[in-house]
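Okay, structure first, notes after.
With one protein chain held back, the other chains of the complex are shown just where they sit.
Labels for the chains are A and B, by order of writing; each one numbers its residues from 1.
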Amino acid sequence: MSEQQVYEPRVVAFLCKWCSSAGSDLAGVSRIQYPANATPITVPCTGAISPMYIMSAFNKGADGVLVSGCHIGDCHYIEGNYLARRKMQLIMELLEFIGVEPNRFRMSWVSAAEGAKFAQVITDFVNDLKPLGPQEKLKKAEHS
Amino acid sequence: MINVQDIRDTARDLLAKGEVRAVIGYRRGSRGMLAEPAFITSPEQADELVWDPTCFHNLSLYLVHDRKFLDHIRKNPGAPVAIIAKGCDARSIVVLLQEHYFKREDVYIIGVSCEGTGVLDERKLAPHLNGAQASNAAFDGDDFVFTTAEGEKRLQAREVMADRCLECRIPFPKEHNAVFGEDKAGRQMEAPFAALTRFEEQGSGERWDFWSHHFDRCIRCFACRSVCPMCYCDECVVDSITFPVTTETTAEDKANRVRWIERSAVRSENITYLMTRAMHLAGRCTDCGECERACPVNVPIRLLNNKMEREAREQFGFEPGASIGGPSLVASFLDSDPGDFIR
Partner (left out) sequence: MEKILNKKHIDDWIAALDSWDILGPVLEDGIWAYQPVSGAVRLDHPNTRQSPKGLAFPQREIFFKFEQIKGEAPRLTQVVPDEQRHAVFGVRPCDGRGVPRMDLVFTDHVEDNYYQARRKNVAYVGLACNKPPGPNCFCLSVGGSPVSTDGLDVQMTDLGDRYFVKAVTETGKGLMTAAGKLFAEPSAADQKQVEQVHADAVAHPQRAVRNVEAVPAKLKASFKSPLWQELARACIGCGICTFLCPTCHCFDINDEVQSKAPLKGIRVRTWDNCQFPDFTMHSSGHNPRENTGARLRQRVAHKFQYFPENFGMPQCTGCGRCVSECPVGIDIVAVVNKVVENAG
């Protein structure tokens, strides 16, 4: 078995409490198979995600960062996801600008009813991350 | 062409009539030709004021300082403070007003147009002087004129102007109480975002090589943050002042604290700092270029801010510092904001 096949990317997934987090629960209780690479962090709303969280996840060694929330129009706080859409686009552009692979960052809308979609989002993300290998660019160097 | 005497007269008049408590402007410093910030409070000092190509500083920083550090000003602003502001500086003041940092009536903006030129980039000047030191710099139409021991040196301004001024679209302080100089909008010498566009022609790998090199070089002196009027947070995420250590603090407490960015000036931490700063300035940075000028190791910080500025403009039709009443970039949205990137 080669190195490449053993590599399992680590994903930090910021999930909104109302939709995507519930969506991930649904994927679980529905026993849908999907890769176990994502560490979920539940947040009240995608609008509450500071771009700093994303930088920090990469800094602490995430290979990919996912932000997932309610579909446009469905935000529990009415407009949080609209605000997130802007902010996340900016950080995404900035990451790409400095030369980070665009596939390291992803955003999705997954409702509480979309367990299957959640599983698909994670599966796709992990598949896209695998060829990139470990994320070393933004990661804190160990003991140096 | 601006006559500095007009600026002085205005300052003197405002102070004499008690209409302002102070005038923040520029005066000749003790280091050769360079101007430095001046804080004058009496009409007699008005003659110290200068206006020349070394008036780089975005003085709106000091409006922030007054509020932040001077309790009595915060509690009782009294008469407004007058400030000399170029186009970009005046836009910074607009952003500060937009964010309710102070009230419009607390500041008297003495606008100065950059007309056909802008400010000097010292780094570009040195090769033209062959080691000589300039003792004075002056505007003269499309030229800058420098006085050196060997005599007068006249240079086309565009040869030694700061990049941001070459690319400037709005070299005129639209928001002002008084203004000097003509509005020469459309005089730009390079396309907007020219340096950024050139940079972006490179591939992802080259861009990373460039940035990783510069992220390694940052010494975290925080001059970029300190010189920026928009970096006014009481507590910056990179500072440790929110984490008091007492005799009760256990090793576990320390370990479990959220430390967004460590003190070590190493690549990973520098990236997190500089990227976070760029994000915090998105839609607020008016491209006064002070961060890049202040940087002692020439990290091209302006490119990051420029990138955000262009994205804001192209994706969201947003122009920083355009109107006091307008919304801020990241606290507003449009139904038509792009969403194609979202799965």
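What we mean here is this: a contact is a pair of C-beta atoms (placed from the backbone, for glycine too) under 8 Å apart; a residue touches a chain by one contact, two chains touch by 3 or more.
All figures in this text were calculated on a predicted structure; none of them were measured in a lab.
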Subject >> Touch criterion as defined above, residue of B:R8, B:R21 or B:H57 at the omitted chain >> reply: B:H57
Original post:
Of the residues listed, B:S42, B:Q202, B:S226 or B:S323, which one is in contact with the missing chain?
Top reply: B:S226
**OP:** Kindly state which of the options B:K184, B:R259, B:R310 or B:R343 is in contact with the chain not pictured.
**Re:** B:R259
Subject >> Selected from B:Q5, B:S42, B:Q133 or B:Q156 as touching the chain missing from the view >> reply: B:Q133
Subject >> Residue of B:L34, B:A79 or B:A185 in touch with the missing chain, whole complex considered >> reply: B:L34
Original post:
So which bits of subunit B touch the chain we can't see?
Top reply: 29-32, 34-37, 39, 57, 61-62, 69, 123, 133, 214, 217, 219-223, 225-227, 239-241, 244-246, 251-252, 254-256, 259, 262-266, 290, 293-294, 296-298
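In this section, only the chains that are shown with their structure count from here on.
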Subject >> Of subunit A, residues touching subunit B in the complex >> reply: 51-52, 55-56, 59, 72, 79, 82-83, 85-87, 89-101, 106-109, 121, 124, 137-141, 144
Original post:
In the complex of these two chains, what residues of subunit B are touching subunit A?
Top reply: 200, 204-212, 237, 260-262, 266-269, 271-272, 275-276, 278-279, 282, 304, 307-308, 311-312, 315-316, 329-333, 335, 337-339, 341-343
